[in-house]
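With one protein chain withheld, the remaining protein chains of the complex are depicted in position.
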């Protein structure tokens, strides 16, 4: 079988993880990654001995890389000539400019959540609307919060039917290592409804969604509190049964040591996961409560890695590697080792 | 008119604010405050020139106060002999022990939220169940979160009827100046349902309530996201109309500069409020959204001072200073200057 | 005696405190404050009933103030026509532009530390170089850290002689209520030497100074660790004796409850200080240690209010209200109540 040839453009927090994830897919080949500056991540790539090739995007100054003895495999054209599809994880807004280049080179692309929806033919989530991505040229992933949220809501929806969700996002404001977007001793409000609720309705148009978002000064994962109204009453047991079957959801308990968002990070490091990453969202068994006929629960979203599986699903859809949703998801999960721990 | 004589026992974060609040009530007299150690707050009282008298609780060592030239007006018996009612703001658990002394001296008492409910004859909230406190000897206030939450829910309930609430509490974990109960770069979960939801049902038994609580590493106020189900649909306009009429609620907007919980603190300092305190809860106009037939909104709870007005209401009820709820509340609000800003 | 007429331009964190401080000076008159937008601080001024007049700076849109019923006493010219001297606490860079207006109106000005040194005739510190400010037209205050640092170093220098200091600044990164310049779970380095060390040498040219600065995610005061080399050995006792005599220094102890920077803020709130402010720097008795012939100690810098006394000293110098340094300082301290607590 011919492997699908993939490039990752933008080798930052998300780009590095996309590269890691693609490498694990036995039916994909990571041709290379591209960036514009010799960032810490690029320096780390060099210190690791260049496990994969580095290309430069337009605007990069090759002499900056030469000065640091960082091997450069070629320019952007060189990279795009070799690949079927690009995973674009450049800063918000850059992807839209890159799209013109991808178009001119006849290369497909998957954009991350920071881009405007108009950049893509379809706003995509591997579990919720895989079929819509089939054979499309340009797909945009949901953002980290929305990706994790939809996993949980879609999980209940497919089993029991969901009519309405009201969410409260307790958002982590920065990633570990960020200095430019912190918050100190403050909870910051966003105007409601949060974009995550609006985005959920775009992906799952049969669900009424709204939500409130509060930024908090932490780095290890968002927590989303969800109040969901089912077509019929969903009991605590029903919800937990559904979540426990899902390969991208870990159901955990406070008494087992999962005291908060930082426990998932700690656990992923202890597992020896590369970069201490976790692909799965967590749902606290202790958080699931019935509110009359509604069901309420709390999700942990590991913001750095959560979108990787669904992005890989997007490659499968765009390249029509699998026409069946469940088959595609099973491939991604299998290569990423998801669900294995159960 | 004879003034009601009040003592404050436990001169910490809450106790100091209770003393401030009582002093403003023209129909009450602050006889004195009591504490066990020459804490920073007691030293500050001395540096301020002893605007009110200090008594010692059992277990205090007077020589520690003498060594610092802090005037002591008498012991616990001396204080209790002079007062009609005690506001007990000692650390959780101490109030229950003090109650035996209050009983033996024939003095009424109002306890704060940290005590067990069994300490009191009635679990009290000035707006929601004033009548239950009338002529009672021992009352316990709701905690800071519950006090603020009930203000908002009771406000809607009296106008439109509330059947159900599902709350998400984004809890501040410490007060400014605390070093003993911090949290660093973590969001910590509590087992659901949160006690605040359960307490709301105790005070408002006709409402079904549940909730999820997340601790966050900040000090300037909790934020509670509320999803409320009315007996009939409550629109955004209806909710805002109700909130704007309430003298202990400030409706604010992000565009006006109320970006988050720290803005209330900043604003209260700019107002010149003693200690930078705010008695009112805040509700963001920008947070109010309809979720189908439900109404959703976010409250800011200034944890240090929010319970002061309802505690003063409790004095009014216990001493039967006003038998009418609205009359009592109006007295408290008038003396505290609440609602004046509208 | 004719009072010196003062305006405060820029009614933010510093400007409000300058206004408060000027009001307390019985030989000065606060003619008014000026700002460009109806910020939270301006709204608070209105809610307080306009204890002093508000003027608009060039660029302000009066209709924005009218819409909120905020009384405006006049424009910038109106204000400058009435005053002898301006305390300019506008954002960094604005002061330099304003200076041209002050010049054209023949009004003196004192700028805050954010402005470039070139804006002023003299870089000023009330204790260290009062005489240099006499009769000058344009003075620039040292920044908050430098102001507090120089207080301590000048205090030792005048008594014992100081040759060299090496400082480590543990810098608070934001003020309470800031959302735009936070840091989350990170310590951020600045390139050495820190500007505070360089500034100290400008003010005290006979001292060799260098330093390292680390930003930390807190809001309640910087801590500076100082290693000072005296002309002769300065013992712990000598250092403490000196510090305890200083009216703008509080010597405190951990065992008394001053556990860290937040304790000063807590104590100032308990004291009932407006906005919970403290003018004095703190020095921990427990931090003073001898390092061979050097003396080492830690200072707490309450960043919001620490420069107010020295700024008022600057008015005294510029207007030649007192030609003697100690006489001027004593006036400022007396009106601000400094040293009274001893």
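As written, the chain order gives the labels A, B and C, with residue 1 at the start of each chain.
Note that a contact is a pair of C-beta atoms (placed from the backbone, for glycine too) under 8 Å apart; a residue touches a chain by one contact, two chains touch by 3 or more.
Owing to the predicted nature of the structure, the values given are computational and were not obtained by experimental measurement.
Asks: If the hidden chain were put back, which of C:214, C:240 or C:330 would touch it?
Replies: Per the contact definition at the top, the residue touching the missing chain is C:214.
Asks: Taking the full complex into account, find the residue in C:90, C:273, C:287 or C:303 that is in contact with the omitted chain.
Replies: Once the missing chain is taken into account, the touching residue is C:287.
Asks: Of C:162, C:200, C:239 or C:298, which one is in contact with the hidden chain?
Replies: Touches the omitted chain: C:298.
Asks: What does the interface between subunit B and the hidden chain look like in terms of residue numbers?
Replies: Missing-chain contacts on subunit B: residues 173-174, 176-179, 182-186, 188, 217-219.
Asks: Touching residues of subunit C against the unshown chain: what are they?
Replies: 163-164, 166, 168, 170, 172, 185-193, 208, 210-212, 214-221, 223, 225, 227, 229, 254, 258-262, 284, 286-292, 294, 296-298
Asks: Give me the subunit A residues in contact with the hidden chain, please.
Replies: Within subunit A, the residues that touch the unshown chain are 16, 39-41, 43-45, 47-48, 176-179, 184-185, 220, 256-260, 262-263, 265-267, 269-272, 274-276, 341.
By our rule, only the chains that are shown with their structure count from here on.
Asks: On a CA-centroid basis, which chain has its centre farthest from subunit B's?
Replies: A
Asks: I'd like to verify one number: the distance from the centre of subunit B to the centre of subunit C, where each centre is the average of its C-alpha atoms, in whole angstrom.
Replies: Measuring from centre to centre gives 35 Å for this pair.
Asks: Provide the C-alpha centroid distance between subunit A and subunit C, rounded to the nearest whole angstrom.
Replies: 47
Asks: Name the residues of subunit A that each touch 2 or more other chains.
Replies: Each of 185-186, 188, 217-219 in subunit A touches at least two other chains.
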